[in-house]
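Just below is one structure, and these are the notes that go with it.
For this view, one protein chain was removed and the others were kept in their places.
Let's turn to subunit A:
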Amino acid sequence: MSVPTRTERETDLLRTETAPVRRTLPPWVPYAVLAAAIAVGGAAALAGVSAGLGAVLTVVLYAACVVTVSRLVEGPRKAKDRVVTTVVTSAFLLALVPLISVLATVISRGTARMDVEFFSFSMRGVVGEGGGVYHAITGTLMITGLATLISVPVGMLCGVYLVEYARGKLAAVITFFVDVMTGIPSIVAGLFAYALFALILGPGVRMGVMGAVALSVLMIPVVVRSTEEMLKLVPNELREAAYALAVPKWRMILKVVIPTALAGIATGVTLAIARVIGETAPLLVTVGITQSVNLNPFDGRMATLPVSAYYQYVNPGVPPDPALDRAWAAALLLIIIVMALNLVARLISRRFAPEAGG
């Protein structure tokens, strides 16, 4: 037969596909397809379909086209790879959407009040425009600082106990409760601190330390866990080396184990601070809010950044805009602080990690 049948042509095609040298899509093809898909999705969005639907349309269109083309040119294995790549990338983009949108909103609305007055004035006697969060910045720094002062020793010692001293059942029980504590709702921590101080000082007290205690309840488990994880990473051989030199256990822990793990622990502590610095609910019930600077954490209400942002928002006054601007600016400031703390944590873990063995 001179004219090959269709099935023969197909087998021919298959044969080229399983040949060792495979055709691959030129690298620009996916991008071209993506551009086309975006154009279609964008057009759909403009034509009145909602933006979200337009995005979904883009992704589906892109995935369908790329996979079909890839299947035809590169074969089924490569096509599967493209499917997975598309799914993973879209999941990543999806996760990025809220983050970017929050950042964009906070930055665009928060920068209006990023001025000198905002950082140097309190809200004392301010009605309407002007005013600042100086009192809330000092409050936040003092309360988180105090919380760190409480949590770091307690949490670190607890972590050291768990790794270096506790044996068997007890350690397992403590670790379990620490894990449970990591998940307690922050308002519960606030109510706990409130109840604790109400028992001692009577109901209705509001003090900076109460907030610090509430935040410590949230911070301690994080510090315990990170200390524990870091100490577990310290190789046992180092402990043995110290023991063999007749170093007593407590000195071994202090001079060998903790220094080896210190960078990791410091990173954990910094992240724990970042985690609690934006807490609102526990501070609302324990520290409340005030309009003026209060530098005494043992006497009366204190302002904090998250609570003052909240307060500006629920009690904006008339007209509401200056208060809302202040709230956004406070939110932006918090985000900047948390970002800075994260950067510090990275810096610590990079700079102070012990030199790797040769």
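Definition applied: contacts are C-beta pairs under 8 Å (C-beta built on N, C-alpha and C of every residue); 3 or more make two chains touch, one makes a residue touch a chain; residues count from 1.
To be clear about the criterion, contacts and distances are computed from a predicted model.
**Q** Just by its UniProt name, which of "Succinate dehydrogenase / fumarate reductase membrane anchor subunit", "Fe-S cluster assembly protein SufD", "NAD(P)/FAD-dependent oxidoreductase" or "Phosphate ABC transporter ATP-binding protein" is the chain not shown in this complex?
**A** UniProt lists the chain left out of the view as "Phosphate ABC transporter ATP-binding protein".
**Q** Which of these, A:Ala47, A:Leu199 or A:Ala244, touches the one chain of the complex that we don't see?
**A** In the complete complex, the chain left out is touched by residue A:Ala244.
**Q** In the complete assembly, which of A:Val178, A:Met252 or A:Ala329 touches the absent chain?
**A** Among A:Val178, A:Met252 or A:Ala329, only A:Met252 touches the chain that is not shown.
**Q** Provide the residue numbers of subunit A that touch the chain removed from this figure.
**A** So the residues of subunit A touching the missing chain come out as 167, 235, 237-248, 251-252, 255-256, 259-260, 262, 354-358.
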